[in-house]
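Of the protein chains in this complex, one is absent; all others appear in place.
Labels for the chains are A and B, by order of writing; each one numbers its residues from 1.
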Amino acid sequence: MLGLNKRDFTLLLIVVALAMLAPFLLNPFPEGSAMAQFNAGYPDLMQKFVIYGIFAIGFNILFGLTGYLSFGHAAFLGVGSYSCVWMFKLLGYNVMPGILLSILTSGIFAYLIGVVSLRRSGIYFSILTLAFAQMSFALAYSVLSNPKFNLTNGETGLQVYSNDPQWLHSADKPDLPHLFGLSMRATHEMQLGAWQFQFNVGYYLCAIIMVLAFYLSIRIFRSPFGMMLRAVKSNNTRMYYTGLNARPYTLAAFVISGMYAGLAGGLLSAVDPLAGAERMQWTASGEVVLMTILGGTGTLIGPVLGSGLIKYFENIFSKINDSVLHSWFSFLPDGMEDFMVTIVHPFVGKGWHLTLGVLFMLIVIFLPGGLVQGGQKIRGLFTGRTEAEQAQADANQSTPAE
Amino acid sequence: MGILEVKNVNKRFGGLQALGDVNLSIEENTVHAIIGPNGAGKSTLLNVLIGKLIPDTGSVMFDGQSVLGRKSYEICQMGISRVFQTPEIFGDLTVLENMMIPIFAKRDGAFQMNAIGATTGEKDVIEQAEHMLESLNMIDKRHFHSAAMSRGDKRRLEIGMCLSQNPRLLLLDEPTAGMARADTNNTIDLLKQIKEERDITIAIIEHDMHVVFSLAERITVLAQGSPLVEDTPDKIKGHPKVREAYLGESA
Partner (left out) sequence: MDAIILQILNGLDKGSAYALIALGLTLIFGTLGVVNFAHGAIFMLGAFCAVTLSKIFSISYQTIDETQTDFLGNPLKIETPYVEHWFGPEMGSALIDWSVPLAILFSIPIMISIGVIMERGLIKHFYKRPHADQILVTFGLAIVLQEVIKYYFGANPIPTPAPDVFRGSFDFSPMLGFEANSVIYPIWRLIYFAFSALIIGAVFAFLQFTTFGMVVRAGMADRETVGLLGINIDRKFTIMFGIAAAVAGLAGVMYAPINAPNYHMGMDFLVLSFVVVVVGGMGSLPGAVAAGFLLGILESFASTTWATTTIPGINQIIIYLVAIIILLTRPRGLMGKKGVMED
């Protein structure tokens, strides 16, 4: 269906269901209960889930298929964000032109960076993309925010001011980002007993776009183009001696994944019309790498899982403070309680980045294939089949051409 | 006029004359072996033939067109396929996928942005690939992870991948190096079968005399960077200059 085989179609349905029912799925605990702190069904966080999902899906098209590890993808995210806010400033608060422009500009930007960076592969490529991203960050932070030519508004971040032209704005439209008049902030709240669910326009717009982005990525993975990209990763020499030019293939993958990042950046601005340079920093590039490898590089569902988990834990961990920790360990004797709180304290609250770094290392060391591979291993334990046999079975299933 | 004409090729690395005045002509539809002791310049010559090394002087023409300075994918698209000493295949991909890629390359050229249609929808390509696998007796392995196969199977697959593009010249670089006797014989049989079935020119660079004398119709002996003799296998066998080059006997 939809040009997909049965397995992929099922996967798509799962993602659609997850995205559409997220307000329910992510709020399993009643309001006011002790467990409510683990709820994640409020609009801001759900938007982040799907937007960073798009970012990671795009990154996986490059890294998962071609094996080219870009350390500068945050630059495209930033370019997308700025483009979208500029559309708000010039045309008005409708998000559509902004999102389209962010895809376009990040695509052009990715092409320019890709042409230079892809002259090299391996480590060299990673370093080059990192350097380009840091340069973009410096450009956005200081160079392009001077009185003569202010493109990014530097430290303050780019936002809409009341004296901006907004040519297409009219009085009947909301004074906030909207989709043809429907405000992105509009939220329908539903009270079911002790449970509260929120349905937000901004979230559903992002979720629908994420589903489309995911669908497109399945098509790319299963296309001859996707096969060529996997061939690049597998054996560049054979690629060339088979009469194929690997360079345009990798460049196309780089541009596509840059456009995904730009789209994600545009959506970030669409739900919150403020674009800052910190979105382009290397930490942001590192984060998308982690999302992808945590879920499973080169797998379809991996990046979606990875981005959801990282953003969920970021949110939960940041909320935990010492009093929460004390309440968790209160069952222990006093000395032990304090000891445990001291041990855990650096990792929570403001220490989320430390947890992220540790997680990063653990995943790379022990589970380089990510959660998807971990899941396969566990499945293998139960069915008594080895990984190779499993892969064999999967391959047989996914090729209905026989 | 051969399909591949090498004229007056010289290549020097610093003080070492790697190739000295090499003239070589490979006739269409023959199996031509290039042999020689270690350091005779076989690998250098091969690298010149595929455009990887540009000689200091001389020309290399394939079917009337120069190959010098061309990218490897262009040379392949011209009709020269190369089989490597260690089999170069797409190890992460299945056998069938390995076979499909060269067919795509033949059909669509060096780059084709075909990102939306499913691979499984390319019936023609799959059919051709499966046909090729059948003739290689590998059809039941089509969903195997190709990196997990034996060296002999990898070699078989690699040769098949080259053949699926209907090349006019097949270059083999020590195709049986590091192989067990059985695998070596299988490879010889495969090459013989290929030669019988289709019109193809094969150039082999080889160490193993057993392989050379089972296959070659013409042999060029290379010594110290220059062709020593070129003749039929029977004449080469007893040739004093060849014995000298290999065994250091004085004639």
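In this text, a contact is a pair of C-beta atoms (placed from the backbone, for glycine too) under 8 Å apart; a residue touches a chain by one contact, two chains touch by 3 or more.
Nothing here was measured: the structure is a model prediction, and the numbers come from that model.
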Chains still shown that are in contact with the chain withheld from the display: A
Which residue of A:P28, A:G122, A:P165 or A:G181 touches the chain not shown here: A:G122
Contacting the left-out chain in the complete assembly, out of A:L69, A:L229 or A:L325: A:L69
Residue, one of A:W282, A:F313 or A:F329, that touches the chain absent here: A:W282
Chain not shown: contacting residue from A:T10, A:Q37, A:N146 or A:T383: A:N146
On chain A, residues whose C-beta touches the chain left out of the figure: 63, 67, 69, 71, 116, 119-124, 126-128, 130-132, 134-135, 138-139, 141-144, 146, 148, 236, 282-283, 286, 289, 293, 346, 351, 353-354, 356-358, 360-361, 364-365, 368
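One rule holds for everything that comes next: only the chains that are shown with their structure count from here on.
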Interchain centroid distance [CA atoms averaged], chain A/chain B, Å: 46
Complex interface listing, chain B residues touching chain A: 50, 71-73, 76-77, 81-82, 84, 88-94, 96-97, 100-102, 104-106, 108-123, 126, 143-145, 148, 161, 165
Of all residues in chain A, those that touch chain B in their complex: 3-5, 219-220, 222-228, 230-231, 233-235, 237-245, 248-249, 252, 256, 388, 391-392, 395-396, 399-401
